[in-house]
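Every protein chain except one is present and positioned as in the full complex.
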Amino acid sequence: MPERGNALDSPRVGLFVTCLVDSMRPNVGFAAVALLKAAGCKVEIPLAQTCCGQPAFNSGADEATKPIARQVIETFEPFDYLVAPSGSCAGMIKAHYPELFADDPVWLERAKRLAGKTHELLSFLVDLRGFRPQNVACKASATYHDSCSGLRELGVKAQPRALLSSVEGLELRPLEGDETCCGFGGTFCVKYSDISNAIVGEKAQNVVATGADLLLGGDLGCLMNMAGKLSREGARTRVFHTAEILAGMSAYAIGEEATGAAGKEAK
Amino acid sequence: MSARNDIFAAIRKARHDGAAPATIISEAQACSQAMKRTLPPLDTSDLVGLFTARVSAEKVGATVERVAGLTDLPAAVGRYIAANALNTDFALQPDPRLEQLSWDNLRPGAPLRRDTALAVGLALGGIAETGSLIFHSGAEAPTLYGFLPLHHLVALDAQSLMPKLEDYAAFASGLPVPRNVNLVTGASGTTDIEGVLARGAHGPGNLHIVIFN
Partner (left out) sequence: MSAPAGTFQERVDKALGNAQLKVALERTTGNARRKRAAAVEAWPDFVAARAAAAAIKDHSIDHMAYYLEMFERNALASGAQVHWARDPDEACRIVIDICKAANAKTVTRSKSMLGEEIGLPHALADAGIRRVETDLAEHIIQLAGETPSHIIWPAAHRTREDVAILFDQYHREKPTAHDVVSMVGSARKELREDFFAADVGISGANFLCADTGAICTITNEGNAELTTTPPRVHIVTAGIEKIVASTEHALQLTRLLVRSATGADLTQYTTFHCGPKRPGDLDGPDQFHIVLVDHGRTEMLTEMPEMLRCLRCGACLNHCVVYRAIGGHAYGGAYPGPMGSVLTPVFDGLEQTRDLPSACTLNGQCRQVCPVDIPLPTMLRHWREQSWRAGYEPKTLRAAIGLWAYFAARPRLYQLAQAVALPAMRLFAKGGWISSLPLASGWTAARDLPKPPGESFLTSIRKGGTP
């Protein structure tokens, strides 16, 4: 795609697909692969990957997190870049792995090196690849939720909007409280389910109030939380990961059956 | 050991602070300077205009008028009393510069009481950045004149305006430390019920500033 005069014209990208995408929504993984390829990257998907370790780390279980983190570091350090379709997981590797190994000079060095080449997918496409999708259309109105880790740890805000502005027919509507947490918070949402419910309830109201057909975002955890609440409340808003829209792979929204009821494509 | 000694021992155990006072002082100055560099730009060419704009903004909520000199204050007070339908006797801050003014048919001798309607005072200075009046307590400036009345009318010398809070700090560092420094920014208010601003909580509900040359 972009003609950039550096040594990484065709960088080797290791896709860290994230545990949620792997288990719950492979379509986001396929969309990420398609986008990275369109942006001129050589994409590889190491099979020896599971999770970044956040559930343990955010529970305070540092010792349980370390073997998981070491394995991510070992698996992904051969690549030019680690790219993940999630600000939360990329933020974990970028910001928190060095914190986790603060007292271990050898692994700290390796963690820092990996942190330096770890990126969230949408910001990687824009900031490092100068990528814009071409010939992608989606005739719908959409609103956008800025997931917290991507927004505050990695500065992901303008990039997804820049990418979506190249999607033909897509109308982006402002969301009241777009930078306010949706109440997911990883294990928080099951440990303090009722508080989380109150938070995501308010978020769902704000989403519905936009009247948008679609809710988009860059983190599957938050998207599943909001989609699940919208479904429970009987709202008609369809929820996608931004990568799915950008790659034109938006036939079925979160919670829509991949077989059966046809004609629900996001157009 | 006494609590004092225990606390200092605990602090020193946590912070081995071997810095020389001169180093600490220059570090403190560097901190202030660093903060000054971040401040929003402020056009200080017209301090009276800046002060007036700030102090009469909705969130400060005072009223301002300009007169030629301090001798015009009694007339301004008379107008204020008439406009607000107040009694002609009021409490006057015991500052000789106010007491020697010719008050004519007004009666400035009322003692300051808990239900005083109007007190008239003289500010030591003003801060344009925030629209604040400066009072240093003392025999000629008791603290409560600014807190008990429902209406506080304050004379402010245009020459005494300073641009920013830091300028006040520099100004004050050259004076004896008073018992009370009161920086008064608008009339008393509260947002304690639902975050909605209401005036006249405990202090004056109305602040009127008369700027003189």
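As written, the chains take the letters A and B, and residue 1 is the first residue of each chain.
Everything below uses one rule, namely that a contact is a pair of C-beta atoms (placed from the backbone, for glycine too) under 8 Å apart; a residue touches a chain by one contact, two chains touch by 3 or more.
Owing to the predicted nature of the structure, the values given are computational and were not obtained by experimental measurement.
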Visible contact partners (per top-of-document touch definition) of the missing chain: A, B
Per the touch definition above, residue among A:38, A:148 or A:172 touching the missing chain: A:148
Residues belonging to chain B that touch the chain removed from view: 2-4, 6-8, 10-15, 17, 19, 21, 24, 27-28, 31-32, 34-35, 37-40, 54, 59-60, 94, 114-115, 129-132, 137-139, 142-144, 146-148, 165-166, 168-170, 172-173, 177-196, 198-204
Those residues of chain A which, in the complete complex, touch the missing chain: 17, 19, 21-26, 29-30, 33, 37, 43-45, 47-51, 53, 55-62, 64-65, 67-68, 71, 99, 148-149, 152-153, 179-181, 183-200, 224-225, 227-229, 231-232, 252, 254-258
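Note that only the chains that are shown with their structure count from here on.
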CA centroid of chain A to CA centroid of chain B, Å: 53
